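Heads up, one of the protein chains got dropped from this complex, but the rest are sitting where they should.
Entry: subunit A
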Amino acid sequence: MLEISELRKRFAGGPESPEGKLALDGIGFTVRQGEMYGFVGANGAGKTTTMRIVMGVLQADAGAVTWQGRPLTYADRRRFGYMPEERGLYQKMRVAEQIAYFGRLHGLDQAAAQKATDDLIERLGLGERRGDAVESLSLGNQQRVQLAVALVHDPEVLILDEPFSGLDPLAVETLATALQERCRGGVPVIFSSHQLDLVERLCDSVGIVASGRMVATGTVGDLRAAVGRTLRVVVRDPAPGWADGLPGEIAVRGDRHELVVTGGDDQDILRRAMKAGQVEHFGYEQPTLTEIFKEAVA
């Protein structure tokens, strides 16, 4: 279990802003074994800073990161897999050599690094490119190599900053599958993304940050429950004024009226709708992550 609690970080300011910038103001969340955790928030909200602190690239001013109940050490981090926000690869190095090199740096011996590299190259569909220099690869393929570098030492935890940005749908699928496999193997995976539909589909839990603060965290189900479900009713050709006095908003589309309500007596609403006209749709709808996100950061 990876536990992040009360992280604070202020960046030193220049002459124009002696105050500096408060990047993190008490970020905290927990990721369990085999859990896929989606980290969402606007640009500059503090996602990258949090991940860099977890990886030890940056020092927090206050707060703690613990792994399996103990403070996270350098030796622990060596067994983590990390994909930084701005991609870092040796442009002139060949694909297979590069992946194996990072495996060796993480402590694998030559044979193990080679085997892991071969596996990943096949799984990520890089077979034809294994001997090419990284700089000659497309963005999507470079991203695959970057993921391979993060995975080569069979990490105990995965921390990925925007792993899906700039990828075509097929590459997204390949990457998502690779992550899900690791997750099923018990590895906690944290990744940040702006693709909320993807986060909603892949993640067990989600954390929403805004201005360095955790505005919501929990399983997708919990967050939905917190926002509350909405009732959507569509009535055809209703009598005018049928919904007067009901909570919610009415949208008129041609001869159809669409009523969206949160709360209220659903049976009463149904009776009134049936009396007013022909009911085409009546049902509760789950809020999407986008709606949850809008609600949370509002």
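Methods note: contacts are C-beta pairs under 8 Å (C-beta built on N, C-alpha and C of every residue); 3 or more make two chains touch, one makes a residue touch a chain; residues count from 1.
Throughout what follows, contacts and distances are computed from a predicted model.
Enquirer: According to its UniProt record, what is the protein name of the omitted chain, chosen from "ABC transporter permease", "Glutamyl-tRNA(Gln) amidotransferase subunit A", "Pyruvate dehydrogenase E1 component beta subunit" or "Small redox-active disulfide protein 2"?
Expert: Result for the unshown chain: "ABC transporter permease".
Enquirer: For the full complex, which residue in A:R8, A:R104 or A:R123 touches the chain that was left out?
Expert: Looking across A:R8, A:R104 or A:R123, the contact with the absent chain belongs to A:R104.
Enquirer: Which listed residue, A:V57, A:L170 or A:A225, touches the chain dropped from view?
Expert: Of all options in A:V57, A:L170 or A:A225, contact with the hidden chain holds for A:V57.
Enquirer: Out of A:Y37, A:W67 or A:Y82, which touches the unshown chain?
Expert: In the full complex, the listed residue that touches the missing chain is A:Y82.
Enquirer: Quick one: say which of A:L22, A:A42, A:M93 or A:V260 touches the chain that got left out.
Expert: A:M93
Enquirer: May I ask you to list the residues on subunit A that touch the chain which is not drawn?
Expert: Listed in rising order, the touching residues are 52, 55-58, 77-78, 80, 82, 84-93, 101-102, 104-107, 149-150, 153.
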